[in-house]
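Below is one structure; the comments refer to it alone.
Left out: one protein chain. Kept in place: all the others.
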Amino acid sequence: MKKVLVIILLVIIGYFLANTFINIPFGENRIGDINAEKPTAAGYYLSNTKEKSKVANIITAIVVNYRGLDTLGEVTVLFLASTGIASVLYRRKEEEEETERLSLPSSTIIRSGARVLFPIIALLGIYVFIHGHLTPGGGFQGGTIVATGFLLMLISYKGFNTNHNRMTWIESLAGLTFIFLGIWGLIADNTFLGNIPEVGKLNSLLSGGLIPIIYIAVGFKVAVELTGILDILLKIKPKK
Amino acid sequence: MIAVIIIIIMAVLLLAAAIYSVIHRDLLFAVLGTGIVSLILSLFFYLLQAPDVALTEAAIGIALTTIIFIITIRNTTRDEDEIIDKENEKL
Partner (left out) sequence: MVITPIHYIVVPLIAAFAIPLLSKIHKELFRIVPGIVMFYNIIISFVLMKEVNEVGYISEIIAGWEAPWGINLMITPFSGFLASLISVLGFLIWLYQYRFKKVIDVDEIKSYGILQMMMITGAIGIIITGDIFNLFVFMEIVAITAVSLTSFYRGRDGAEAGFKYLLIGGFASALILLAILILYTQVGTLNMAEIAEKMHTIPLGIKSTILILFIVGFGIEAEMFPLNGWAPDAYSQAPGPTSAAFAGIVVKAGIYGLIRVIYTLFDIEGAFDFLIIAGLVTMIIAEFSAVKQKNLKRMLAYSSIGQMGLVLIAFGIGTKTAVFAALFLMFNHAIIKSLLFMTGSILMYNSKDKTISSIHGIAKNLPFVSIMFAIGAFAIVGLPPFSGFWSKLYVLTAAADKEMIMLIIAILGVSIVEIVYYFRVVNKLYFATDIEHLDIFKPSNNSLIAMGILTITIIVIGFYPDLITGYLHNAADILLDRSSYIDFVLKANVPIQ
């Protein structure tokens, strides 16, 4: 009886939401005239990024420069999630006996494959976040790829341990780099996260001012945090 | 013409994987269903000419979310209604 009522309620809600989405014309040009006097936000980004910011990838310019405060907020959310997981789940080793990550050794294919693949995956991740302002990609994507490489090593080898001390240093230093680059903008340009785009020319590695440096810091921070979270999760003793 | 047929097949696969992951009782297969939904979604983002979003969805949705859910299943229970069945047996 309850299931029937819930399904009816969902149908009503679905009807109203579908009514809203049907009226949006997909596939047409809804940005408007990008050279008008007062364009929409999307039109302004499209027409002005090449001259004013000198960054080839407009998405990176939007994420780091135009809406930089949102990116700072998201990096903070990831940091707080990692702190929260550590405070709820992490136990020091002196409290219990050794929690083992793997009860049986993994098969030979995984062990030999992981040893070869791990440097390649890490290199791909670092490439993605260093070239964030030229090709699609960026700090979050590259950091996640590096963390996936670490995960492969963590589930293949019993003896592979990550050094929590070193990871805490890298994480804090990367976060402080982001904020201090923002404060540099505050002191030099009088707005937080202001950019200095006169450095370099378009489409080369050294272009776009502070944008690639911020993205590299974000990439390191995301990689280290996700590896820490996965390490803590894998060490919980399974209940049998 | 071929492009439209492929897009329709992918959309139907998306819906089927989503419904499968809600209905099925074994939690491991349900999580794999969620992974397939993320995979097809990432391909759709690429077809809509948004490569950044496609790369983000592929990296996070396919690899990380599935792995974290599998670790959680390892620590709790693999069968969805196991605890309810045990309670019913006791009564």
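By written order: A and B. Residues from 1 in each chain.
Rule of thumb we're sticking to: a contact is a pair of C-beta atoms (placed from the backbone, for glycine too) under 8 Å apart; a residue touches a chain by one contact, two chains touch by 3 or more.
All values reported here derive from a predicted model rather than from experimental measurement.
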Chains still shown that are in contact with the chain withheld from the display: A
Among A:S107, A:S172 or A:N203, which one touches the chain that has been omitted from the display? A:S172
Just one of A:N65, A:Q141 or A:S156 touches the chain that is missing; which is it? A:N65
Positions on chain A where the hidden chain makes contact: 16-17, 19-21, 23-24, 30-32, 40-42, 44-45, 65-70, 72-74, 76-77, 79-81, 83-88, 90, 92, 165, 168-169, 171-173, 175-176, 179, 182-183, 185-186, 189-195
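Criterion: only the chains that are shown with their structure count from here on.
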Which whole number of Å gives the spacing of the CA centres of chain A and chain B? 21
So, in the complex, the side of chain B touching chain A is made of residues 51-52, 55-56, 59-60, 63-64, 67-68, 71-72, 74-76
Note which residues of chain A are touching chain B in the complex, please. 57, 59, 128, 136-138, 140-141, 144-145, 147-148, 151, 226, 230, 233-234, 236, 238-239
